[in-house]
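Of the protein chains in this complex, all but one are displayed in their positions.
Chain IDs A, B and C follow the sequence of writing; residue 1 opens each chain.
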Amino acid sequence: MAIPGLEQLPVLPVVIPLVAAPLTLLMKPGRAPWAWATLVSWVTFVTTLLLLEGVWVNGPIEYAMGGWGAPDGMTAPLGITYYIDLANALVLTLVAGIASVVFPYAYYSVESEIDHRQTPAFYTALLICFTGLLGVTITGDAFNVFVFLEISSLSTYALVAMGARNDRRALTASFNYLVMGTIGATFFVIGIGLLYQATGTLNMLDLHQQLMGQSNRMVEAGFAFIITGIGLKLAMVPLHLWLPNAYCYAPSAISAFLAATATKVQVYIILRFMFTVFGFEFAFLDVALNAFIILGIAGMFYASFVAVFRDNVKQMLAYSSIAQIGYMLLGISFGTVDGVAASLIHVFNHALMKAALFMGVGCVVLRIGYSNFSAFNGLAKRMPWTAWGLIISGLSLVGVPLTVGFISKWKLMEAAFQTQTIIPPLLIVLLIGASSLLAAIYIGRLAYAMLLQPVPEDAEPVKEAPHLMRITMWIMVLANIWFFFQTDVTVGVATRAAQALLDTGLGYGGAY
Amino acid sequence: MEDFQTPLQPIILLDLAILSLLIATAFAMMRVRRLFAVVMLSGIFSFLAALFFVSLDAVDVAFTEAAVGAGISTVLMLTGMLLTARREKPAVPGHKNIAMVICLVTGAALFYATIDMPAFGDPNAPANIHIGQEFVERTPQDIEIPNIVTAVLASYRGFDTLGEVLVVFAAGVGVMLLLGAGSLRGGRKVKDDRPGDDETEHDGREF
Amino acid sequence: MDIIEFIVGRYNYWIFITLMMMGLYIVISRGNLVKTIVGLNLFQTSVFIFYISIGKIVGGTAPIIVGNYKADDSYGDGHGDGYGADATVTDHGNSGASENLHDTDGLDLPSNSLSADVPAGGEVSAASGSLHQMPETAADMASGTDAAYASVADAAAQGAEVIYTNPLPHVLILTAIVVGVATTAVGLALAVRIREAYGTIEEDELEAEDHFAEFGVPLHPEQGQGRGQGSQTQGGAA
Partner (left out) sequence: MMAHLILRVTIKLLFAPIIIFALYVQFHGDYGPGGGFQAGVIFAAAFVLHALGFGIDETKKVLPPKVLPWLMVIGVLFYAGTGVATLLLGENFLDYDILQPDSHHHAGQHIGIILVELGVGIAVASTMLTIFYHFAGREPEIRDEDW
């Protein structure tokens, strides 16, 4: 432990928002719930940073809920345990970090998009969602993943639907999300049930030990159901249909928060199950890795292509998110430390870019009222700070040097050259380049509208977004640049995290 | 390992009776278009499931399914139905085919899994000799209450249950957001004026 | 493997799978939103039945400990002894178990002999799967290992011992049921709002309206597009 006397640190990132969320409901509408949520996100962020440092220095931490750890002679703990290694410590820090920037940002945006009387319930739901995402990431128990996944999902459905004040399509988007998400969660539960039937345990590390060498039909089907279930929640390409509208019509702050965290947590779950639980010589794993290559590349192209033609910038960014999930799957599909590290790096970097982009669009929605391309015409003159923030984070999305996007793609290409997959590495690199070109087209379209299009004649003069929103957005924009120079932070942590994931997975460093 | 076989006892007849009723109810739910009937059938399905849970020795689950599945869920669906529609329109055939394909693939995957499953009721199945068994043995010493399910629910896996309470809470908050004070009736069409702007207490502040 | 045996051991699972697929079919064929939610419920409930059947043990009983259960001193001691004796039977000579268990409590319980051997206990097939707790009083059990041995053996011969069904799936499903009802509530609330906003809760009409709002051209309902195709045409049409 990094700081003596903090033995209970591992549980704090979940318990703090969990206790704080209900209290928010009782507050007076307006500033109080927002300030409270912001404070909670900052405190949580500090605890996750301490946790990350602790894991970095001392290796994986285990924490037994209720003290029900593994009794002598047992390979599995009796209760639920938290198992924190670098991979989930990184994702935890990312989620809490994004929250600690997006929550303060949310204030004006929420005041304009949500009924004033609903703000306490809104921030309660936001904190519950936050709790759920952290709980999914930190836990070492397969069923506990489901419970916290549903905590975050249920609150997300309600939050997405709050966009109905701007556009009723938020309601149908949210309903589709609910149906697909629930099917995904139920598939996940079926998968866990099959694994439980094959092993008798729910703890991830113990599952790994019990499953090792087993390759019967139950395990294969369980694996398929888990991957499909999470694939639905992740919006992996053929299962992505809920995502564009959900992100597009959700309130701005929610889009920014979800795009930067929710899918990232799902990628982490995939990593955890593929490498920690199933990380052994398992025929199905290779099938899945090959499928991920195909799905990843299909996603990169299909979604980027669709994004080019969207008229709504939020929807364009949502499709771009699906494309970026393709990059992450591609990294995973290499099945090597470099590949997984590249995937984790992109998880981190993409969260930074998408948060900044959606926050920028949120500023435009606040001032101009909608997010179609026509709202962005001449934006560089009307709202220069927002426009330039959008351009820089857009360049990061394309993968231009001096931004984190470049690091992501560089690492991904590097990893591609060091692996042997069904597709030759050179082709993969070319495909990554081509897909980045598509990204350049849609970001270029946005930049063109903002820089070169004239301000509409009849446009009312608008003010720049409030300071709070601009500052928080620019924190994210600058993070996009800063982490280009501080690669040892992200790349270092991600590489060691990938190492840890594959090591526990391949059976060397089991915790028990 | 494979020396256990599910005994052919007369109780199987009872199980089969309940199971065939379950199938019949589910089939009726697929076919019937009157939503009131569908909701009632869903309640019946939950009761039958509760009955079957009793025959599987899961009394706590049976109790919960009867109270939650057949009780509260049915009430909610009835009120929800009253606020929405009474009948379902015929589905588009194209959807039916897609649904059929997806269901067949999923069902085949599950069927595939059953081939290697331990026989129904096998005491030596992996599921029944690892942690589950441990709870039965330890509860008397660790917790000292007779109901092992309560012991596991509230203590060994108490954190899951906390999560479950939070799920319920989240649902409550979600419904408050969707239907509570300040929620719109419906939502805004693209061309409408933004609803509710005049009635909100924005106190005219400019950010 | 005998084909009858194979079927008798699995027909339950097949019926649950059929139920699940019926639920999933209702959901995916996407007619009415309320019916979709009913279908989700059906799907989930069938998964719950499947889960519970995993933990079923033939001849078992509900996991509520029977016998004169009292949380007092004599019971606690008696139980330790009783169990120790029982372990002797099942595991062929872990006689130290009773001493170990006698005075321990809570987390410090050293489970060297008990838990480690249970998974391996498949050799004594009838006895290994579950706890055999004797419904005798503490006094009987405390009277000595031999007596307990005799009584356990006796009871086992008569089939009088209590086998408890695996409680863990029950706990998981209790959680899942509540998650299910929570989803139902939120889903219905959404359906109510959709009804108010669109005047319908039929999926294809909603899709047509949304499509019109997005592209300004009507979506031809007779094409019968599924979700996948629907979105691709959207991409192409733009």
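We adopt the following convention: contacts are C-beta pairs under 8 Å (C-beta built on N, C-alpha and C of every residue); 3 or more make two chains touch, one makes a residue touch a chain.
In this text the structure is predicted, and so the values were computed from the model without any measurement.
Counting contacts over the entire complex, the absent chain touches A, B, C.
Summary of contacts with the chain left out: across A:Ala37, A:Leu51 or A:Ala64, the touching residue is A:Ala64. If you put the missing chain back, the residues of chain B touching it would be 59-60, 62-64, 67-68, 71-72, 75-76, 79-80, 82-83, 86, 142-147, 149-151, 153-155, 158-159, 161-162, 164-166, 168-169, 171-172, 175-176, 178-180, 185. By the touch definition given at the top, chain A reaches the unshown chain through residues 8, 11, 15, 18-19, 22-23, 25-26, 63-67.
In the full complex, chain C touches the omitted chain through residues 62, 64, 71-73, 76, 105-107, 174, 178, 185, 188-189, 192, 195-196, 199.
By our rule, only the chains that are shown with their structure count from here on.
Just to note, of A-B and B-C, the chains joined by more C-beta pairs in contact are B-C.
Per-chain CA centroids place chain A at a distance of 30 Å from chain C. Taking each chain's centre as the average of its CA atoms, chain A and chain B sit 27 Å apart. As a whole-number value, the distance joining the C-alpha centres of chain B and chain C reads 12 Å. In chain C, the positions touching at least two other chains are 20, 24, 27, 33, 54, 109, 111, 115, 168-169, 172, 175, 179, 182-183, 186, 190-191, 193-194, 197-198, 213, 227-228.
Among all residues of chain B, those that touch two or more other chains are 110, 117-118, 125, 127-132, 134-135, 138, 157, 160, 163-164, 167, 170-171, 174-175, 178, 183-184, 186-187, 189-190. Across the interface of their complex, chain B is touched by residues 1-2, 5, 8-15, 17-35, 37-39, 41-42, 45-46, 48-49, 52-66, 69, 71, 76, 79-80, 83, 101, 104-106, 109, 111, 114-115, 118-119, 121-122, 125-126, 128-131, 133, 163-175, 177-186, 188-198, 200-204, 213, 221, 223-228 of chain C. The part of chain A that touches chain C in the complex is made up of residues 67-69, 71-74, 143, 146-147, 150, 154, 157-158, 161, 164, 168-169, 171-172, 174-175, 178-179, 182-183, 185-186, 189-190, 193, 196-197, 202, 238, 241, 244-245, 302, 305-306, 309-311.
By the touch rule above, chain B contacts chain A in their complex via residues 109-110, 112-113, 115-118, 125-132, 134-135, 138, 155-160, 162-164, 166-167, 169-171, 173-178, 180-184, 186-190, 194-196, 200-202, 207.
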